[in-house]
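Structure below; questions to follow.
A single protein chain has been omitted; all remaining protein chains appear in their positions.
Entry: subunit A
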Amino acid sequence: MNFNFINLQPYSNPHYFVYLLIGLIPIIIGLYWGRRLKIYEVVFSLVFLFLIFDAEKWQQGVSLIIYVLFQLLVTYGYLYYRRRKNSQNKTWVFYLAVILAIVPLILVKVQTAFPQAKIPGVLAFLGISYLTFKTVQVVMEVRDGAIKELNLGTYLRFLLFFPTISSGPIDRYRRFAKECDMAPKRSEYLTDLELATRYLFQGFLYKFVLGWFFGTHWLPRITRAAMITGTANGGLKLSWWVVAYMYCYSMYLFFDFAGYSLFAVSISYFMGIHTPMNFNKPFIAQNIKEFWNRWHMTLSFWFRDYIYMRFTFFAMKKKLFKNPVRLSQAAYLLLFLVMGFWHGLTWYYIVYGLFHAFAIIINDCWLRFKKKHKDKLPSNKYTKWLAIFVTFNVVCFSFLIFSGFLSQLWFGWK
């Protein structure tokens, strides 16, 4: 066989957008006239999924198919259990379902961290983390009884919704299911198109212009300078270049990821699906808590709803903590540790998680202190700017940890 498959990674180059927009035209015209062309949508999605996972990436494609079948088994197995007459809703069954749903991701993370330890049959594919977020979410809502029915077609479309498959934003099943079968009103859809176009171009500016300058143009130069000066300085190998790296990397991270997220939201809007936004001017946050309400929002809301809240209820029920302040601190610690481990099993991701946990705990203490001494503490536009400045720098420092650059500088690996 001598086929020449082209492989297109999502949003990676101009060609991708040209193909994508051409493919979208029938969907747009359909929605404009109040019709959702479901069959075409499915074919179109499958083609673009195929383009991500074909050619040299075909093993990832196989991995994806097996993964999805496995997840269907877990979700529908649990749903079946919950829908039996007078279902017991046993906690251990729920735990088992959640564990089963995250086992593939854990195996992949272990495999990535220890490449020598070949785990047979485990192969990471693009988007596995984000698919796991979706399935775990569904299992949890089935437990709560919030999801009573799961249409196989809708569920598959939700899981494999290709604009967001590679890195989110993370949508919610119930939200998605409400929209995916109907066509919006014409005037609403026109607003969607307006936003979609704006987001698309904002995304170009973010990812291909600003992200390029920070990530491709400046970052390698700064990296080199920081390595050379660091080696010359000896000791902790620190230099002002590390500070430059910190800011440059933070900007790169934001513009690259926010740009990508804008593409995903834009394409969803063209398809009449309101995928939630991922970023909302994160760098004007006045404290860490606010920062996480503005940065990678769908991820932090997911962690808030399915880890922080769950843990808080669980601990309250079991009366693990007497002091509510201690309880929320423990919940934060858990949340950010899990987030750190989710990023990968390396010291700097875990330290990044811990750093944010402590930052938010300290922030909470400060807020309580402020509340108590309201009359004595000034609050004006200068303190507001100071708060923004401090938060920004704390966040940038956390990204320096996250980048792995310190690991490269100190230990020579990343």
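Here is the rule we use: a contact is a pair of C-beta atoms (placed from the backbone, for glycine too) under 8 Å apart; a residue touches a chain by one contact, two chains touch by 3 or more; residues count from 1.
Please note the rule applied: contacts and distances are computed from a predicted model.
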Omitted chain (choose from "D-alanyl-lipoteichoic acid biosynthesis protein DltD", "Carbohydrate ABC transporter permease", "Peptide/nickel transport system substrate-binding protein" or "Small RNA 2'-O-methyltransferase") - UniProt protein name: "D-alanyl-lipoteichoic acid biosynthesis protein DltD"
Quick one: which of A:43, A:110, A:190 or A:365 touches the chain that's been left out? A:190
Interface residues of subunit A toward the undisplayed chain are 4, 6, 15, 186-187, 190, 193-194, 197, 201, 217, 228, 231
